[in-house]
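Single-structure report; data block below.
Apart from one protein chain that is not included, each protein chain of the complex appears where it belongs.
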Amino acid sequence: MVDPMFATDAMRAIFAPRATLARMLDVEAALARAEAACGVIPAEAARAIVAACASLDVDPATLTHAARESGNYAIPLVAALTRHVDAASRGYVHWGATSQDVIDTGRVLQLRDALASLASDVGALDAALAAQARRHRDTTLAGRTWLQQALPVTLGLKLATVLAALRRHAARLARARDELSVLQFGGAAGTLASLGTHAAAVERALGAELDLAVPELPWHTQRDRLVEVATTLGSLVATLGKLARDVALLAQTEVAEAFEPAAPGRGGSSTLPHKRNPVAASIALAAAVRAPGLVATMLSAAVQEHERGLGNWPAEWDVLPEICELAAGALAAMRVVVEGLDVDAARMRANLAITQGQILAEAVQMALAPKIGRGDAHALVAEVGKSAAASGLALGDALKRDARVTRWLDAAAIDRLMEPAHYLGMAGAFVDRVLARGAPDAPPCDR
Amino acid sequence: MVDPMFATDAMRAIFAPRATLARMLDVEAALARAEAACGVIPAEAARAIVAACASLDVDPATLTHAARESGNYAIPLVAALTRHVDAASRGYVHWGATSQDVIDTGRVLQLRDALASLASDVGALDAALAAQARRHRDTTLAGRTWLQQALPVTLGLKLATVLAALRRHAARLARARDELSVLQFGGAAGTLASLGTHAAAVERALGAELDLAVPELPWHTQRDRLVEVATTLGSLVATLGKLARDVALLAQTEVAEAFEPAAPGRGGSSTLPHKRNPVAASIALAAAVRAPGLVATMLSAAVQEHERGLGNWPAEWDVLPEICELAAGALAAMRVVVEGLDVDAARMRANLAITQGQILAEAVQMALAPKIGRGDAHALVAEVGKSAAASGLALGDALKRDARVTRWLDAAAIDRLMEPAHYLGMAGAFVDRVLARGAPDAPPCDR
Amino acid sequence: MVDPMFATDAMRAIFAPRATLARMLDVEAALARAEAACGVIPAEAARAIVAACASLDVDPATLTHAARESGNYAIPLVAALTRHVDAASRGYVHWGATSQDVIDTGRVLQLRDALASLASDVGALDAALAAQARRHRDTTLAGRTWLQQALPVTLGLKLATVLAALRRHAARLARARDELSVLQFGGAAGTLASLGTHAAAVERALGAELDLAVPELPWHTQRDRLVEVATTLGSLVATLGKLARDVALLAQTEVAEAFEPAAPGRGGSSTLPHKRNPVAASIALAAAVRAPGLVATMLSAAVQEHERGLGNWPAEWDVLPEICELAAGALAAMRVVVEGLDVDAARMRANLAITQGQILAEAVQMALAPKIGRGDAHALVAEVGKSAAASGLALGDALKRDARVTRWLDAAAIDRLMEPAHYLGMAGAFVDRVLARGAPDAPPCDR
Partner (left out) sequence: MVDPMFATDAMRAIFAPRATLARMLDVEAALARAEAACGVIPAEAARAIVAACASLDVDPATLTHAARESGNYAIPLVAALTRHVDAASRGYVHWGATSQDVIDTGRVLQLRDALASLASDVGALDAALAAQARRHRDTTLAGRTWLQQALPVTLGLKLATVLAALRRHAARLARARDELSVLQFGGAAGTLASLGTHAAAVERALGAELDLAVPELPWHTQRDRLVEVATTLGSLVATLGKLARDVALLAQTEVAEAFEPAAPGRGGSSTLPHKRNPVAASIALAAAVRAPGLVATMLSAAVQEHERGLGNWPAEWDVLPEICELAAGALAAMRVVVEGLDVDAARMRANLAITQGQILAEAVQMALAPKIGRGDAHALVAEVGKSAAASGLALGDALKRDARVTRWLDAAAIDRLMEPAHYLGMAGAFVDRVLARGAPDAPPCDR
């Protein structure tokens, strides 16, 4: 498990060691019910087992030693459960199943809950991003490429690119949850031979008990559904990391355009009274640093031997919960950031003036290009811009003094070109497209 | 690029450095056509540019020095293209686009081809697996868990689990290709400001030229679609690695149940004349060792700064082709293996006898369990099995001598239980389900 | 933290969340003592702080919420400590230090203990490997390349290769521990400005208090020493994984040459009474699957911003303990395996006969090579071997029937060549070299 500061309490509850055992007991109980329904075990036995599963409260720590000896927690847990059932029914516990059936299906139940919880968190962040993108649809700031001011963009556009990605992640999450919500039930080697002619019926009944689909066949050593959970969350976390990095960059002392919401005790330094550290961004970025290694581990672990590998399957047990916890922690952190994003639009405008108009060089170039060609326009603007920068002149002023420019553009035209809000292109339309969730709509270009 | 021994020639052709430049020129040509159609540049200029894109043949090595200085290949390529166009039209080259538009869209074109090629390779492997699963539906061999013989299974079942996973991968590949097949077109900072009021029309026309969907907005620093290509291929490669590992394990000298097809010069050793090395499996396994690190890199690289990061975007350039090459190489290798799989069914049967019946201990246990409970049955069979093993007795013989067993099972019943083919459970049905591609079909368990 | 089944209790104690806070309090106490010694704070204040550090018992869970707000545990811990000190001395708590000084130095103290503990575990495994390598110096078994029998080797040689690697790891561990055992003490931005003219003296005194070397300068964002701990342990774990994989392969039902020690409840299956699963190997292999991703994370996290990054530093906090825990768990598991390794030398000999002499093809080839050249010898033995295999003949018998062979080798010579123990080359000498820990000693080749 990850340190709780990087996770949410909700996700920690889902994957707490005790919860892991509880979900395995849920599977044992459902198995007993399914087998009783199919006449494989007596109804009284099922009742006793179900009751025992409900009342058994095992401290995971007490099973650790046995788990090291047996290679997993299912064996000592089933032993504890068996002892907990009355002698008459005890013999029907875990009937026909293998440890992996119980561990994997229990994990599927946890992941189904985790993915539902994450989907809800994604929904909340979606709402926050949409609201801020709408609010800041036209808030103009410098677009930065290579960490250099490039062209004016809008804060709405910045947020809308994240929102669009988040919606793709939401769709992937839903798909991964659907694909994952299948039963693992194959018995010792994936044939369900232990259930004889009842196998298919029990399989179906067990799936119904747990509201899990019955797959074509057991997947003890085909881990692609679990890998998909990991990769989907890994990609989501990367998007959150990107957003976090941008916020941290905007919050730099020298940029100061947007900040995490202020709160007492939040982002203070132990020694520097004036600081306002982007702590939530740090949590999301830490997740983004860690997730790739965890995803890679899931992929490495997926190369399993025969009908049950060794080493690779157990390698999954800590890793999947950690990915879910990191994703939940990053989502929660970024929701706080986006909902309370503290935007300094005046500073954004001020920063757009730092280059003394150079950030609008392309606007001038594109205005000149139809007259003198893109290449020449690029060269001319670069030359004027360079000498302006060297002499400390604003680009607009330098342009107005250059006959090669003024031949085509008068002072008023140059002034218009020097206004960032006039060179935002499709920024607003792009935001609208995302907010409308609709397909891009553009006029045909026939003329 | 990966060493050619790990790739296919087809995939290498798609991602050859010269091909990468050619796809970028395809984008430049399409851009010129789209802009001419929308009246942004003169039709003659477009014709000149399109012709120049077709006739320009640049050795990538000649651009390397410039690429190190400019940070990418688009800038020197556009410079070379511009020089290659006549003076009158030269000014309209690359009009309104940014380097990343050309590089990313060119890469999308390559990946679209790559994914189509991989889908076809997956189809061929699917056919081979289906044919072998059908042929060996009832070929019995030992199922192995923890690398220990566990229970009888069938070769058909082993292959069907791979086939079922492969089909899930095929669906993911198709989805990833659909999601990926979008235009990247945003200009210097993702606003298309350079195209003024023509932006949306050019965007639509350019998408149509290249048969790429127009996304809601540019995705310069939202790399989730590319990440999805990487994760999808990474997971596919893991499945291929699992199959390869199983084949290599079956081909062990001491197991000798299945082999890669023999061919002159294939799998020989430089010093050991008798060997038959699983060389194709080695290629697939090497891919499975390498893919996780490449996928992790794509995830790390996805955390980009503002409107264009530095370092992270370039980190993708070698990595995506390498994943595609490794996937293609692994698919080709495993297709050879599966199509020509050399199965020794007699040896499989012989190996099933190694444990002198112990591999069917569960069958006995399940036969006794309804009489004496699963726990007692487990303990009894374990005890008899252990003393049989200690004395070198076959399990069947030991069972026949134990009154606690014979009270419930006579010799004929024990003999029946000792036949592996009688304890295959749903193996055949599972194969049929996969081959039928249908939903699992089971009798209701109401009784 | 990893699940306890994959770790040792000793390592878990070192990195328990409460222990992490305790080490941070050790640093605070040492800082107070050092500053009092240097006259920076009053002696009474130091005494009060030291006493408070000893008596303060904080449940880490109570700090989690505050840690999410402040970005680390040091800030709320220092706050709790401050409240715990009497009003007169309270103002001197954490004097001149920054959170990272306390967190990093506390972590150094933990890692120093962890590496000492691991060195001791490595020593124990070294002893076990040396003892088994000595015992089995001449125990002959099949060497396997590509999972195919290649040539005879000895069990001693197999173990000696691991032992030699383990000793290299031991040297690396000692070096990493030395390099790591340095103070982190720089104040808010690494200048120790907060201590004015006392800085160097306090630095020296604090190092002495904690028995840590004073580095040339603080290393807040230069994490190479910590990376070295991770990479060193990652490489160690890979070696343990290699040993574990070999044991699991040798224990396969069809190979059955060596096993993990048997013990009641050890390696049993929940459903298969006859199995003896290599559970300790599984724990080591799980560690080997997980460590690469953790090491990669440490490398990614090392790219930090300016004087303290965000996201990357916190990413280390869970990862380093996990690597240590996995290494400890893998060492403990493999020590059990090696100390109690259950070797079936008779089965090893029997398996050497599986190929009916083909495994000694090279011996024949090398005997023929001086007569007819290596290439012709290779081809001839391959041809005879192939037709022998096809007709079910032993290689020795086939050789005796081939005039091209018997021209150079008589039946007695062929029989001698067919004895595995005669074709072990330097195996024994290699074992002796490793056991002697000496430099290789070979006769000069002048003749």
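We call the chains A, B and C, going by the order they appear; numbering starts again at 1 in every chain.
To be clear about the criterion, a contact is a pair of C-beta atoms (placed from the backbone, for glycine too) under 8 Å apart; a residue touches a chain by one contact, two chains touch by 3 or more.
Note that this is a predicted model, so its numbers are computed, not measured.
*Asks:* Which of these, B:Ala114, B:Ala128 or B:Ala188, touches the one chain of the complex that we don't see?
*Replies:* B:Ala188
*Asks:* Out of C:Leu109, C:Val227, C:Leu326 or C:Val381, which residue would touch the omitted chain in the full complex?
*Replies:* Counting the whole complex, the residue in contact with the absent chain is C:Val227.
*Asks:* With the missing chain put back, one of C:Val162, C:Val319 or C:Met418 would touch it. Which one?
*Replies:* Reading the full complex, the residue touching the unseen chain is C:Val162.
*Asks:* In the complete assembly, which of C:Val108, C:Leu195 or C:Ile414 touches the absent chain?
*Replies:* Within the whole complex, the residue contacting the unshown chain is C:Leu195.
*Asks:* By the contact definition given up top, give the residues of chain A that touch the hidden chain.
*Replies:* 142, 144-151, 248-249, 251-255, 267-269, 271-279, 282, 292-293, 296, 300, 351, 354-355, 358-359, 361-362, 365, 378-379, 381-382, 385-386, 389, 395
*Asks:* Touching residues of chain C against the unshown chain: what are they?
*Replies:* Missing-chain contacts on chain C: residues 34, 37-39, 71, 82, 90-96, 143-147, 150-153, 157-158, 160-162, 164-165, 168-169, 172, 179, 187-196, 198-205, 214-219, 221-225, 227-228, 231-232, 234-235, 237-239, 241-242, 245-246, 249, 285, 288-289, 291-293, 295-297, 299-300, 302-310, 362-363, 366, 369, 372-377, 423-427, 429-431, 433-434, 440, 442-447.
*Asks:* So that we can see where the missing chain sits, which residues of chain B does it touch?
*Replies:* 1-6, 17, 61, 64, 66-71, 73-75, 78, 94, 97-99, 187-188, 194, 241, 244-245, 248, 263, 265-272, 277-279, 281-286, 288-290, 292-297, 300-301, 310-312, 314-315, 317-319, 333
Note that only the chains that are shown with their structure count from here on.
*Asks:* Based only on mean CA positions, could you tell me how far chain A sits from chain C in angstrom?
*Replies:* That pair's centroid distance is 33 Å.
*Asks:* Can you list every residue of chain C that touches 2 or more other chains, as numbers and ranges?
*Replies:* Residues 248, 268-269, 271-272, 277-279, 282, 292-293, 296, 300.
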